[in-house]
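The next block holds one structure in the form of structure tokens; read it before the comments.
Every protein chain except one is present and positioned as in the full complex.
Per-chain numbering from 1; labels A and B assigned in written order.
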Amino acid sequence: MYDCIIIGAGISGCSLAFELSKYSGKVLWLEKNNDVADETTKANSAIIHAGYDPEPNTLMAKYNIWGNKIIPSLCKDLDVPCKNIGSLVVGFSEEDDRTIEMLYKRGVQNGVENQRIIKQPELSVMEPNLNSDCTSALYAPSACIINPWQFAIALSEVAIQNGVELRLNEEVTSIKKDGDIFIVNDTYKAPLVVNCAGVMCDHVTGLIKKPDYKITPNKGEYYLLDKSQGNMVHHVIFQCPTKIGKGVLVAPTVDGNLIVGPTSTNTDADDYSTTSAGLKIIRENAVKSVPNMKLQENIRTFAGLRARSDTKDFIIGEDKDIHNFFLIAGMASPGLSSASAIALDIVRMMQEKDYFLNLKKNYVSTRKVVRFKEMSHEQRKEYIEKHPEYGRIICRCETISEGEILDAIRRSPKPVSLDGIKRRCNAGMGRCQSGFCGPRVQEILANELGVSQLDIVLDKNGSYILCGRTKENGDE
Amino acid sequence: MRELICITCPKGCHLKVDEENDYKVTGNGCPRGAIYGKKECTHPTRVVTSTVKIVGAEIERLSVKTNGDIPKEKIFDVMKELNRVVVKAPVHREDVIVSDICGTGVDLVATKDL
Partner (left out) sequence: MNNRYDVVVIGGGPAGLASAIAARQNGAKSVLIIERDKELGGILNQCIHNGFGLHHFKEELTGPEYAGKYIDEVDKTDIDILLDTMVIEITPDKMVYCSSSIHGYLMIQAKSIILNMGCRERTRGAIAIPGTRASGVFTAGAAQRYVNIEGYMPGKRVVILGSGDIGLIMARRMTLEGAKVLAVVEVMPYSNGLNRNIVQCLHDYDIPLYLSHTITDIVGKSRVEKVVVSKVDENRNPIEGTEMEFDCDCVLLSVGLIPENELSNALGIEMDPRTHGPIVYENMETSMEGVFASGNVVHVHDLVDFVSLESETAGMGAGRYVSNGEVSKNRFVRTINGDNISYVVPQYIRKDNVEKSVELSFRVRRPTQQVNIVVKDGDTIIAKFKKEHVIPSEMEKISIPKILLEKADKELVVSIEEDA
């Protein structure tokens, strides 16, 4: 018997698990994939938005503003890369100027602080590589860039340290109710269930009632450019939304790359493919903002899914029909920016029902990871003398040591895939895209997990890398 | 007249072999091209390079080659034979791993110290 079952380990589930873990109470956490942060959380624009975009008086507006205020310090506590660089919505025409004016007013209504409208020549001073045809921009200094999957992983690691029980590879296929108690997958019992199943939220709600909302997975495709392009811009650069589309953004990432995208197309819940049409749209639109950008310096294209609800807003709180069945659903943009605030609010709602009232005496709320790259020469010398495994560099593009990889594997939740390692310590994130370090990481992972290298997957279950050994047919 | 690309060296000369006239070769940049041209038309041969299992070394495969040309049609026989071989470290470059492999008269040798 548990006190609460959380379904889904994306940013919503991770944020909630983290908050609940501070309180006395048994929390079970179910995730269908072999790792946390393996769907929408790993493939998005990696931005903590300022909050001028959502319509006033929506949940999106409320939680975005709130989340934006708390995430930077949370990241500091958890040693997660997050940089407050600010954003610019740039305009090229009178129509755009009107949009910028409207967004500014919305920002004021939503409570965005310190935003202002910027004109030339100040704009060109702030962003020398910006198209000089840009006439004005809405500057929101509170926007941040973040490493979203490391954020989620850090939250999950602390949650687990505090006693949350995470079960990976556990897809929720049935939810029943016996009196006041939910029974999930015919096995797990708890009086509270929280559905944070991302693009599958409506499906999970459908296990216990006819869902009153529909999630449409909406795909966004991206380019990720090499660090040679990382200094192209210094803020998150949005284009003005027009009748034709939302435009594409160009932004530095916390790792020093340049992210360009996204597109927007409705699709299926498991479609993470990029398309030539989508990539073309990005190429054509991106150069409107930053003409000098070298798209040939691309190191990866990828696609992520937005969990868009037909209610056009987040769906947060207790289901109106099912008592004690909570929802964190419809977490399309600004979902990442809002998840931390939503988690706090859900805990408050549970406390109103007399659950999770007592803070643990010695809960953990911070985390620290070793990053070879960030040390000075002297620190490296000293650290390697004590811990030689940090002297062996495995990923040369990102300068990631064996020690960091071992450290990632030895923490919980334990990564079991190459991408799991990549998400935790950046090995394979660089320009060679793991061509060099992939086999080495695979070997380390196999050794640590005590399995054959043949058993190591690239990412999700089934994504095996190798098909067998050479010279193994001798006895046939 | 048969047209071939010489594979003896990276230059890849375009050879013409006169099958009617004792396989006379033209278009070759060096004498080895003439030999190759005739051989390719009469009994084509190749050098096989591959690996065999090795135990007791830092890695688990040892690179090997046939120490000379073998008939082209024997390539897969040789590959099959290699599946059966397991060598023990240490091994030195040029060590014979299998002598007279598949009755070709050619030895299989190590190409690396392990």
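The rule is short, and it goes like this: contacts are C-beta pairs under 8 Å (C-beta built on N, C-alpha and C of every residue); 3 or more make two chains touch, one makes a residue touch a chain.
Not measured: the values here are computed from a predicted model.
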item	value
Option touching the unshown chain, where A:V112, A:L279, A:A408 or A:I444 are the choices	A:L279
From A:F302, A:F325 or A:F356, residue that would touch the chain that is not displayed	A:F302
Listed residues A:F92, A:Y363 or A:F436, member touching the removed chain	A:F436
Contacts of subunit B with the absent chain, listed as residue ranges	4-10, 12, 46-51, 53, 58-61, 63, 65, 72, 75-76, 79, 93, 111-113
Sites on subunit A contacted by the missing partner chain, in the whole complex	223-224, 270, 272-276, 278-279, 296, 298-302, 372, 377, 380-381, 384-385, 388-393, 396-397, 399, 401-402, 431-433, 435-436, 438-439, 453-454, 457-471, 473
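Going forward, only the chains that are shown with their structure count from here on.
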item	value
Whole-Å gap between the CA centroids of subunit A and subunit B	53
Of subunit B, residues touching subunit A in the complex	51-53, 61, 82-85
Subunit B-touching residues of subunit A, taken from the complex the two chains share	470-475
